[in-house]
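Omission of a single protein chain aside, the complex is shown with its protein chains in their original locations.
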Amino acid sequence: MTENESTTNDPIIICEDVHKWFDDFHVLKGITTTFKKGERAVICGPSGSGKSTFIRTINRLEEHQRGTIIVDGIELSNDLRNINLIRQEVGMVFQQFNLFPHLTNIKNISLGPIQVRKMSKRAAEEAALALLERMDIADQAYKYPAEISGGQQQRVAIARALAMEPKIMLFDEPTSALDPEMISEVLDVMRELAHSGMTMLVVTHEMGFAREVADRVMFFDEGVVIEEAAPADFFDNPQHERTKLFISQTLQH
Amino acid sequence: MENTAITQEVKPPNTKKGPVKWLKDNLFNTWYNTILTCLGLAFLFFVFKGVFTWVFTQADWEVIPANLQIFSIGPYPLEQIWRVSTVIYGLAVLLGLSAGIWNGLTRQITVAIGCIGAIILLLPFHIPVREHALIATVILAVSFAIGRNKDNWKRWVVVGWVLSFPWTMMMLHGFGAGTVSTTMWGGLLLTLILAAVGIVACFPLGVLLALGRRSQLPAIRWVSTVYIETIRGVPLITLLFMGSILLPIFMPGDFQLDKVIRAMVALTLFSAAYMAENVRGGLQAIPSGQVEAAQAVGLTYPKTMLFIVLPQALRAVIPAIVGQFISLFKDTSLVSIVGLVDLLGVARSVLGNAEWIGLQPEVYLFVAAIYFVFCYAMSFVSQKIESDLGVGKH
Partner (left out) sequence: MNNNTHKVIPDKIPFYRDVRFLKVFFQILFVIVVILSAGFFYSNMLNGLRRQNLELGLSFLIDSEAGIEISEGIDFDPSETFLKAFWVGVVNTLKVSILGIFCATVIGFFFGIARLSNNWLIRQIASVYIECFRNIPLILQIIFWYAIMLVLPVVQESIRFFDSIFINVRGVYVPSLEGTAGLIPWLWYFLSGIIITIIVVLGLAAFRYFFQFRERHEADRPSFISNIIFGAKWVAAPTFLMATIVGWLLTPEVPFELSRPELQGFNFVGGINFSPEFTALLIGLAVYTSAFIAEVVRSGIQAVVKGQREAARSVGLKESQVLRLVVVPQAIPVIVPPLTSQYLNLAKNSSLAIFIGFPDLFQVGEIMMNQTGQSIPIFAMIMVSYLIMSLTTSAFMNWYNHRITRMGRST
């Protein structure tokens, strides 16, 4: 059993019967689940299973069409204020980093705090520097994203999300676009973040990371959660045929 | 022992450089290139011979210096000329300060303009013209010296540039007894004003139209699309004619709009549609992940556009935008059809004068040279910006 001293019983994300269609294609077929404050959930599944779409609904990059999602007591609805509030509460890290190429790394990080949280420029940049320090790349602050390695870019992207002081962090395949030797530096940062008690939803294929850090592993297939369990149970004693197949395929390489 | 022989530096064969080698490589490397070179030389010989004979023996260049004032300012009254020079001095101050504060391209452009001033000084112009050129050049140099390393002035200089626009208009127009109505504006002065107004005004309008055409809201998207496609589908002179013929019908009875302003509006509305398409090209090149990342950070739509999307999109299409500005500059020559006396208009009026009849080639070549210098300079600057920013390198 993983230690989860930071996990409390307060739910922070509540999803009930979440449905989503892309035109006629039913991507999410009724997801019902709850994430508790401080929980680290790893979401895996084959491509096209809806796992990315699911975490993107949580900060409204995708709109769900049926069901309810409540994040930190705020319902995701068509209320403009709620959407803006939730986006401030939820940080997101993308597969392709999506750093702003025309801004230096420190400007990438301080843009949100200055424009959204209305921090002063100086305070925001100090905070950004502190974050870069925490990510171990303080010396790259005044470079442009194109001038640093992929692993460093992804760490800047994590710092950019953390700069908004979110309560929840979403990771959408954060290591998939990285060269193998850079994966570990990003995973180290995520591990550190996990130990600091951040609520994290991570879509990833890094099963080692899942086993080590996660409180729960969810397996998505064709828009539904087929299986969810603590990592030990999930990996050593999978219940479902699809899960077994997936685990054996993923662990092969 | 043998090892040292191997490591000895081996020179590549045939590294000879020099004019002969260059000629051989670039002009005479194959038999057909040799023929081409000979043909080209013969062609150049005849062209140059013809042009030189005409320019130096047959052409009558008297018409140019005699009408220089008309070419530059048209019928603008001479006793109010101080207005024009004040404007030039003001712009010289701003330009000098900017060159001092910002390095790189701004400074190069300024130096180039300073050189033009110095050249005017040396050419056999009238004394007052050379005086103004001298003063402007000195002002440019002095404000350059003042502006050096004054980083904290940046904001004020930008404000100055923004204000320079209405200030120029007011200054040229004047007020009270000394008013110079726009009908008296002409020549190169009018051409430059029309182009500047068009460039400044079509830019924001074009950006808005481009955003409108990519909007998620169908009504806004449709209206923008119809506007852009309609304007791009018709020639500019239909718009100019509409301004002069249809506008009086579509406006309330007593409404009167200045001819120059009508032309400005037509030019702006026309260029905005093309600008919108250029900007849209840039917008399409921005990956959707950029918008998503901005939203995830919590930026609202206007801020996402302002801080994330537009800076990248515009940068990607700088060459196209400058190309658009060059076309706009050339297009100003069409306003003579609705009775304005821009550079081309004054050229035609000079040729209408019995004294200068039959000198079309001389006058038109002179005017063409002026247009060429401005357009070529703009495209040169655009290439510089392109290479400085490394557009397309990422």
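As written, the chains take the letters A and B, and residue 1 is the first residue of each chain.
By our rule, a residue touches a chain if its C-beta (ideal position, glycine included) is under 8 Å from a C-beta of that chain, and two chains touch if they have at least 3 such contacts.
Because the structure is a prediction, the values reported are computed rather than measured.
Novice: Report, in label order, the displayed chains that the undisplayed chain touches.
Specialist: Per the touch rule above, the missing chain touches A, B.
Novice: Based on the whole complex, identify which of B:P65, B:P128 or B:P248 touches the chain you can't see.
Specialist: B:P248
Novice: Need a quick check: the contact residues on chain B for the chain that isn't drawn.
Specialist: Counting over the whole complex, chain B touches the hidden chain at residues 26-27, 29, 33, 36-37, 40-41, 43-44, 216-220, 223, 229-230, 232-235, 237-238, 241-242, 245-246, 248-253, 326, 330-331, 333-334, 337, 344, 348, 358, 360-361, 364-365, 367-368, 371-372, 375-376, 379.
Novice: Please identify, in ascending order, the residues of chain A that touch the omitted chain?
Specialist: Output for chain A: 9, 11, 14, 34, 68, 70, 73-75, 77-83.
The rule is short, and it goes like this: only the chains that are shown with their structure count from here on.
Novice: Could you give the separation in Å between the centres of chain A and chain B, each centre being the mean of its C-alpha atoms?
Specialist: Going by mean C-alpha positions, chain A sits 49 Å from chain B.
Novice: Using the touch rule from the top, collect the residues of chain A that touch chain B in their complex.
Specialist: Interface residues on chain A, with respect to chain B: 59-61, 84, 87-88, 90-92, 94, 96, 98-102, 111-112, 115-116, 146, 157, 160-161, 164.
Novice: For chain B, which residues are in contact with chain A within the complex?
Specialist: 287, 289-290, 292-300, 303, 307-308, 311-312, 315, 394
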